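With one protein chain held back, the other chains of the complex are shown just where they sit.
So that you can tell them apart, the chains are marked A and B in the order they are listed, and the count of residues begins at 1 in each.
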Amino acid sequence: MKMRLLKMGLSIVLVSALGFMTACSGNSSNQQQGESSAPTENKEAAPADPMAKYDPPIELTTVRSVSNIKFDEGETIDKNAVYDAYEKDLGIKIKNSWVSDKYGEKLKISIASNDIPDFFRVSASELQQLQEADMIADLTDIFDKYATQKTKEWFNLDGGRQLSTATFDNRLMAIPGTDNPYNSSSYLWIRKDWLEKLGLPKPQTMQDVIKIADEFVKQDPGGTGKTYAFALNSSYINNGAFDLQGFFNGYHAYPGIWVKDASGKLMYGTIMPEMKQALKQLQDMYKAGMFDPEFAVKDADKENELVVAGKIGIAYGAFWQSIWPLQTAAVQNGKLAQDWEAYPIVSIDDKPAKTATDIGVGSYFVVSKKAKHPEAVIKIINKWIEVQTNLTDANKVYMFGKSGVDKSALLWKINPTVFFAQDENLPAGRLLPKAIEAKDPSLLGTNPEINSRYKRVEKYLAGDLTMWNEWAMSKPGGSFAIMDQYDREKRYQVNEFYGTLTPAMLEMQGILEEKTRETFTKIIMNKVSVDEFDKFVEEWKKLGGEQMTNEANEWYATVKK
Amino acid sequence: MQKFLRSERLPLHLMLLPSLAILAVYSYWPMAGIMIAFEKYIPTKGLFGSPWVGLRNFKYLFYLPDTQRVIINTLSIASMKIVAGLIVPIVIALLLNEVRKSMFKRAFQTLVYLPHFLSWVILGGILIDLLSPSNGLVNQALGVFGIQPIFFLGDNNWFQFILVSSDVWKEFGFNTIVYLAALTGINPTLYEAASIDGANRLRQAWHVTMPGIMPIAILMVTLSIGNVLNAGFDQIFNLYSTPVYESGDIIDTLVYRLGILQAQYGLATAVGLLKSTVSLILIACSYFLAYRFANYRIF
Partner (left out) sequence: MVSHTSISRKIFVVCNYTFLMALSLLCVLPLVHIFAVSLSSGAAASAGVVKLWPVDFTTAAYENIFNKPQYFTAFWVSVKRVLLGTSINLLLTITAAYPLSKDSSYFRARTVYVWIFVITILFSGGLIPWFMTVKATGLMDTIWALILPSAVPVFNVILLLNFFRSLPKELEESARMDGAGHMMILWKFYVPLSLPALATITLFSMVGHWNSWFDGLILMNNPDNYPMQTFLQTIIISKDPRFLSAQEAELLLNMSDRTSNAAQIYVAALPILLVYPFLQRFFVKGIVMGSVKE
């Protein structure tokens, strides 16, 4: 209604925008999942018993989102077997102040109206905000005192980088929601059926890839009359689906992360001179009509329409690309229509291509300064870690609810704090292909996730094509195997900056990313010459990039040995 | 005081009381929040405890790159929408008024109100398909006339036109209803008189109908002028892309893209305040202009 627009529009537009921003970060923080590595034994008793039960029970408030959880009959996020277990084992009654699937928007309001629960999950920028507003508790000592040995190991597996991202002035202000940084690595997905049809070999170098792209476009193996080279979309710099991160990495350029330059200082990958060469190649391909001219207007879903129609055969992307968007293209009408395979990314020269990865922390858990029992949160965290590292009959309820059986109902998400191992999915790459080849599930170990993957592969091999996406990831030579290969061959380029966001980053990063996207798109679409890149670099530095770099290096000096 | 209580006007004041009470509590009381535009707002310190930074938020807004571009686009797109949004519904209301069969009228009114219910998320997808240069219906139709495919959504020369026409298409149903209601309020004896004086339908439309709906038309325009700085974030967000930033980027999309609003309450409020002030000035001007020149009070 018009009036609503006039009156609320002024605030709603602004706030929806506010909401969008956090919804994006809020949503990504909702995607975490249980994983564990090889089982070991229980926590040790520290002087202040970290797992001591509260008697009488205490109450701890939090806020939740419930997306996709299939609750057991009669249970809700407020009343369920998992919450009961926390009360029984630790004497902690968890209470939800509010529940919403638009978590980001609601959280924003809660923070702004100074009405936050005892502990809750936030994004990196919300963490910054809370820290500045002095609303969260310093966890340094509490963590030290109450975290079990297992927990400390869990969080330090990567050498403490992820913890660093939550450490302000040597004080730990939040517990990072750990995850595998390698999940953001890139893979080269190509239609194997097209390669075979045209008699082309697997790509070993970037030059191979360009040749393959050329042949695809020229020979139109899909028979549609117009074939394009790569699948792209408007967020092509770094999106996970149909992006060009792997392509850029092939030129040893790493947009979006911080790398070491020749002098050992930090520089931002986006302005590396190597980017120019990659952009030129892309521009040439665009000029030759090898890209969908509307890619800048489309999201991955829309671009996928072209893939489904058989017009595209190459798509750089993350390891999970077979789930989305490629599943709908690969399996059509109950048949395997397109045989997509993942390959390691390739290089333009004789230096092996390294795949860029990010720190891997999607969200943080913070504790309110006003919380009466901040250490209780550490105990809850300890419990999760305990379950992950040693799943027993007694603690199965935390993963599977009261039935204790894995029903694919995502019940582990009910746990208020959830962490994934910092080397998660690497075991998948190490164990699954072997077990599949040997048809021997006992090689997998006890990790529930890996075991359920194996079962999905079995279903695929028995003819269930809806499981194709799992096959493409878990099979010998699949994306998990390549993830493991990257690790063995030391082909991960990590983000060398893992401190907390500096002031310049907070203020200018959004603007700089936008300018980057605008300029690169113009270059690729041949609206400006590739020399515009040099002008862009200068402008980037002036707009705040220089300051960002200086601040990053200041931090870097404090962590180098 | 006695005189007041016994005056004829007392009931009028009383009638306004409940509305004023609501407005006082839910519109005016929160207006104090405008202060945030001049502060560095910290939730724990609240409205009155947060540090005062004066005009710093406003200065920051003007230092952003592309500020000039987005302001021009915002004004241009919004004014075109206002003009088109005025003319089209009036014309359609007039045409509909000529229709005898009330079934047809009713059916028409129901159908054209439908697009209002679609969200721009969905419409964006439909438009991208329709206007696609490779296989969109519009370009296919153009091809029949031998015209080369036009990438409407990627061309700065066409983008604003697409924005305005699709917006009119979506919302004209709503406006037509308003004008139709106004038309039914016109005294039919006026038409009879005009007809007796020899005026044909067209002249009747000009001399009877138009003046009859003029008040509503002026009102609708004035109120939409107040909206001019909004220009339709939802729509543009779902239709624009990098190649058309030059013509399509408006204040709200720029601000959104730059993530400025993330937790920077002061900036968000400052943008809102700026827009409000401009709207106020524009509406006040229209009000006084209409009063001076047409002796007509818009509200």
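Keep in mind that, in the parts below, contacts are C-beta pairs under 8 Å (C-beta built on N, C-alpha and C of every residue); 3 or more make two chains touch, one makes a residue touch a chain.
Computed from a predicted structure; not experimentally measured.
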Absent-chain contact - pick from A:Glu59, A:Asp72 or A:Asp101: A:Asp101
Hidden partner chain, touching residue among A:Glu87, A:Asp220 or A:Asp301: A:Asp301
For chain A, the residues touching the chain missing from this view: 1-4, 6-8, 10-12, 14-16, 18, 27-28, 30-31, 33, 35, 67-68, 97-102, 105-106, 109, 112-113, 183, 240-241, 300-302, 304-305, 308-309, 318, 320, 323-325, 327-328, 332, 362, 408-410, 420, 424-425, 449, 452-453, 456, 466, 469-470
Touch residues of chain B, complete complex, unshown partner: 8-9, 11-13, 15-16, 18-20, 22-23, 25-36, 47, 92, 95-96, 98-99, 104, 106-115, 117-119, 121-123, 125-126, 129, 169, 173, 177-178, 180-182, 184-185, 187-189, 191-192, 195, 201, 215-216, 219, 223, 226, 265, 268-269, 272-273, 276, 279-280, 283, 297, 299
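The rule is short, and it goes like this: only the chains that are shown with their structure count from here on.
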In the complex, chain B residues that touch chain A: 41-44, 46, 64-65, 125, 128, 132-134, 151, 153-154, 174, 223-224, 226-227, 230, 233, 239, 241-243, 245, 252, 255-263, 265, 268, 271-272, 275-276
List of chain A residues in touch with chain B within their complex: 2, 5-6, 9-11, 13-18, 20-22, 108, 111-114, 125-126, 129, 132-135, 226, 234, 293-294, 296-298, 302, 509-511, 514-515, 517-518, 521-522, 525, 527, 543
